[in-house]
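Removed from the display is one protein chain of the complex; every other protein chain stays in position.
Now for subunit A:
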Amino acid sequence: MYAQMVKSEGMKSADEMSPEERAFQERIDRNEKIEPKEWMPEGYRKTLIRQIGQHAHSEIVGQLPEGNWITRAPTLERKAILLAKVQDEAGHGLYLYSAAETLGVSRDELFEKLHSGAMKYSSIFNYPTLTWADMGAVGWLVDGAAIMNQVPLQRTSYGPYSRAMIRICKEESFHQRQGYAIMMKMAEGTPEQKEMAQDALNRFWYPALMMFGPSDKDSVHSAQSMAWKIKMNTNDELRQKFVDETVPQAEYLGLTVPDETLRWNDERGHYDFAEPDWEEFFEVIKGNGPCNRERLEARRTAWDNGQWFRDGLSAYADKSAARRRAATVAAE
């Protein structure tokens, strides 16, 4: 999940709602899509901007840990696949910023908030990618966890967000597959490769579980977002689903999930598993993860160094518009 702890506006009961709000909620309950020009409660708009913005930021910051290995990819084919994948993530950022723009916030404003630290991105991208096996683990687990969350979001109530999710989900399953393919190669490879694969799983397992956000009992913003169909499942539901699907995949690879308490629970029909270290999670969210500073610095530097480039392009656009106007006047 790329949106964690998105602050939502307080939940209102049907009696507290204005007639407009009630009609709006009824539309959502009927699974109608809300489109940009239509009336919506201010809280709905604000919550969506936070969530879509955070999701968009996660896509572009998410380019960095994987971009880290493009120049070191071990074969031409792996290099091409990884490049295509990271390029897709930038594309996802683009769709999502566009979806956010329909709510009246510009991409530049959202960037500004990312750079100042006012907006967050997913905690997962603050972890380093240390070996090639991490390209496998990220695709398999991180894109895997993202899919868990994004597939239901295809049915979200806000039209542009839902449509962005539909496009994105198509690509995410390719991402997960390429990650798993890397893991398979590594897990069946030399002892060193297998060691790297296990180490990558050890490092990414709990951070991947954190992607779904805090436990439901500590998740204060869920109810309203779920009523608005901005959030489709609870954090714990999705985390459980992820564990249930991922554990057999790890077994197939011959790798060990780093959780001694992990057990199939026949009664529940689910795996029992250990919670991640939530203290670590809150520290990472606060900015104290292993790579927070580097990630944010990389984004800021790219933006600052690109100022002259963006200015150059807009100056040219202004000039050519002026030239076109002058030409029209001259022709008249």
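In this section, contacts are C-beta pairs under 8 Å (C-beta built on N, C-alpha and C of every residue); 3 or more make two chains touch, one makes a residue touch a chain; residues count from 1.
Quick note on the criterion: contacts and distances are computed from a predicted model.
Colleague: Consult the UniProt record of the chain that does not appear here and report its protein name from "Isoquinoline 1-oxidoreductase, alpha subunit", "Ring-1,2-phenylacetyl-CoA epoxidase subunit PaaC", "Cytochrome bd-I ubiquinol oxidase subunit 1 apoprotein" or "ABC transporter ATP-binding protein".
Modeller: Cross-referencing UniProt, the chain left out corresponds to "Ring-1,2-phenylacetyl-CoA epoxidase subunit PaaC".
Colleague: Could you tell which one of A:Y97, A:Y121 or A:Y161 touches the chain left off the display?
Modeller: Once the missing chain is taken into account, the touching residue is A:Y97.
Colleague: Touching the left-out chain: which of A:M11, A:I70 or A:L130?
Modeller: A:I70
Colleague: Which residue from A:M17, A:M184 or A:A227 sits in contact with the chain not drawn here?
Modeller: That would be A:M184, which touches the missing chain.
Colleague: Of A:Q193, A:S215 or A:T234, which one is in contact with the hidden chain?
Modeller: In the full complex, the listed residue that touches the missing chain is A:Q193.
Colleague: I need the residue numbers on subunit A that touch the omitted chain, in ascending order.
Modeller: Residues 60, 63-64, 67, 70-80, 83-84, 86-87, 90-91, 93-94, 97, 107, 132, 144, 147-148, 151, 173, 176-177, 180-182, 184-186, 189-190, 192-193, 245, 248-249, 252, 298, 301-303, 305-317, 319 of subunit A touch the chain that is not shown.
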